[in-house]
Structures are given as C-alpha cells and as structure tokens.
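Input: one structure, supplied below.
A single protein chain has been omitted from the complex, and every remaining protein chain is retained in its original position.
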Amino acid sequence: MSFSLPVPVRFDEADARGILFYGRLQELAHRVFEDFVVAELVSTWDDWFLAPDFIVPIKHAEATFHRPMRPGRSYRAELDVVRLGESSFDVRVRFVDDAAPAPVACAETRVSHVFADAQRFRKIPIPSAIRASLERHLASE
Amino acid sequence: MSFSLPVPVRFDEADARGILFYGRLQELAHRVFEDFVVAELVSTWDDWFLAPDFIVPIKHAEATFHRPMRPGRSYRAELDVVRLGESSFDVRVRFVDDAAPAPVACAETRVSHVFADAQRFRKIPIPSAIRASLERHLASE
Amino acid sequence: MSFSLPVPVRFDEADARGILFYGRLQELAHRVFEDFVVAELVSTWDDWFLAPDFIVPIKHAEATFHRPMRPGRSYRAELDVVRLGESSFDVRVRFVDDAAPAPVACAETRVSHVFADAQRFRKIPIPSAIRASLERHLASE
Partner (left out) sequence: MSFSLPVPVRFDEADARGILFYGRLQELAHRVFEDFVVAELVSTWDDWFLAPDFIVPIKHAEATFHRPMRPGRSYRAELDVVRLGESSFDVRVRFVDDAAPAPVACAETRVSHVFADAQRFRKIPIPSAIRASLERHLASE
C-alpha cells in the first residue's frame, strides 16, 4: 500500500519560467520520504537521520517529468518501495495532480538508499526490523 | 572537449549529516549548464532561458554518487553532451575531486533536455545553429 | 488572532553544523505566508502571487534567532500583521518550540510587503477588500 501525502509547490520553488525547477523535485520527494521513515520505519527522526550506528546515503537518484508542476498547486505524493535488496532499497514517489480532469502523474522520482556503517562507510545488511517494515510497502513496479 | 569549471560546495548545501544533500547536485549541475549555454550555445542568457519561441524543459534527470561531497571543498565540473537527437539532447556533468591523491569522480549527473515550442509545448527540432554547437561538445560515453 | 501552522524543519534545511541554516528561515516564513494569503486574503493562490494588476514585492526582511532550530523537529508558526500602512504592511512570523519544557520562541521574521502596479512597479494603495482582511489579523506588537 502506498504511503500518501499532499505536497504543495511553493512560490520560491518555481524557476524563471514559472514552473517547478526540475532539481527541486528531489527535495519534495525527500520530504515525503522523511515523513514515511518516521511514520513507518523507526520511532523518531533521529533514529534514522542521525543514527550513531548506521548511515543511509543515496547512491542513485532519478526523476522523470511528464507534465509541468506549478507553484500554488498541491499534488498527491504516493511513495512505494520498489526494490528491496540485502543492503539497499529503492523508493519511488509519484506526484499526482488530482485537480486534472482525470488524475495524472506529473512526475516521479526513484532513489536508491544503501545502508552503511557510520564509522567506515562500508555496506551493511538492512537491520531486520526495518527490513520487515520496508516489505510491507513493497510494490510490484 | 569538455566544458570545465570549478564548483564550490557551500555551507548551506550540506545536510544534517554534514555532506552535500543529494538533491542539491542537480542545482550545482544546472549552474554549470547555464554557464555552458552562454559560453557555447547562444549570445545571451535570455536567448535560451527566456526565449520567446522555444522552451527546453527537462524530461529526465539522473544523479549517481560515488563519494560524499563536502561543503568548503571545490570540485572540477566537466560537462559533455552525451546524446544528440532530433529534438532532445543529454548532458552529463562529472564532479571531480582534484584534491584527492588521484583525481576521482565523486558524482555525476545526466539530464535530458527537449526543445518545445513556447506556446503549445509541442516537440520541435533543435534549431540548427544550436545543434552545430552541441555537436562540438558531443563526447562518446 | 494569530494565523497558526506547524512547520517541520527538513533534513536538507540543516547546514554543515547540523542546525537550520539562517537563510532558510525566510523560506519557512514565506510558506506560512502563502497559506495565510490563501486562507485569509484572496480566493486563490493566483489571485495574489500571479495577479495581473498588482505585485507585492518585499522591500525589507528581518530575522532574529534566539535558539537553534533543528531538522527533524516541528515548530508552531504564528503569523501576525504587525503594521498596516497605505501601500504596505508588515508580517511577523514566530517559530515556537512547543516540545521545550516551556514553549519558547526560537526565531522570528518580520517582512515588509508593498503593493505596486504590475506594469510600472509604482506604489498603489492596498485594495480595500484585502485591507479589511489584513486588519482582522493586526496585532499590537
């Protein structure tokens, strides 16, 4: 089941052409990811983003744009886990315009996160409690 | 031949872990792209970014991270055109750490730009003068 | 009566020291202002931010910091109109930490907005319907 959230595009997130700057989409996607982490994966924000034992850097990030997204509009973000490996997992966030005549996906991101130990930055297996939670949000692509 | 430029990572471009926020890499890459456009493709910034006849939206953007990039450091950005189609082209920017024992690419972006007419947002061929300039920077991947 | 809203500080809004970058506070304040405009002053976002007749540029912006604000925390933003002139008005946003032993204002912004005609950028009086709404949120400082 997707983790879903409304995401407004703000005045300052437009570019000189008046539409969402493409580079900003990952910021919007990461805000959704932060809320997902706290709601579904760990108890507190610090348990993930400032954890003393592990870090979860990003090794690859993609964004695909189908329609321009505009400031002053709100989009429905739908987050799914689309791959779950030994040390890494991929998250997809779709940004859907529900105000269009028929709901349409304007853009989507796909981001690969890798678990590593915080001291030496070496790959480690995903902790088992977190893996179990990720599985619950695993979607077939 | 690559278009090359030093790119500093700034204090505010770090995230809560103290390294460059992954979503910021496209902003850094786009700054290099803006300088490339003005140096190599058109006469003035407005001729591209506020052109009355065409717009060049982005349809796909990728970033791959090999090593953490840190605030207070400067990286050598190397921009190449890596695909040139009828209406669209792909730009790659590599961020190289020249301060490492051996120069190493810490991250790279690849972005697809599509020419469209400014009124109806329909795909149009790349204007021929711009195509000729893009060809001069076309690298084999 | 204050217009009030929770405002989370995000992972990427920290700086290299791990606290909210001071320059980001105005972005947070402006998000609150956008929501205030739509909830209290005009019918739709476009009626203010893309209005064909008037623009409302900012002539002065201040921020005062009392305590560090941290990513992963949410603050209660309280927006008040603190000055109402012929053509301009000042908005204050306080960011309150309700999770502290006693609620404490960590930071506040104060921003001066000026009405101008969209063609010639000359000062114009605040439209009367908007003035009436601003008055309802006018606080003594």
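The letters A, B and C name the chains in turn, as written, and every chain counts its residues from 1.
One rule holds in what follows: contacts are C-beta pairs under 8 Å (C-beta built on N, C-alpha and C of every residue); 3 or more make two chains touch, one makes a residue touch a chain.
In this text, all values refer to a predicted model and were calculated from it rather than measured experimentally.
Shown as candidates are B:Asp12, B:Glu62 or B:Glu108; the residue that touches the absent chain is B:Asp12. Check C:Pro57, C:Pro103 or C:Pro125 against the missing chain and you find that the one touching it is C:Pro57.
Interface note: of B:Arg17, B:His30, B:Arg94 or B:Arg110, the residue touching the hidden chain in the full complex is B:His30. Although one chain is not shown, part of chain A still touches it, namely residues 11-12, 14-16, 18, 21, 23-24, 71-72.
Residues touching the missing chain, restricted to chain B, are 8, 10-12, 27, 30-31, 34, 44-46, 49-50, 71-73 (touch as defined at the top).
Take chain C: the residues that touch the chain left off the picture are 16-17, 19, 22-24, 26-27, 29-30, 49-50, 55, 57-65, 68, 111, 121.
Note that only the chains that are shown with their structure count from here on.
As a whole-number value, the distance joining the C-alpha centres of chain B and chain C reads 34 Å. Centre-to-centre, using mean CA coordinates, chain A is 23 Å away from chain B. Touching two or more other chains at once are residues 11-12, 71-72 of chain C.
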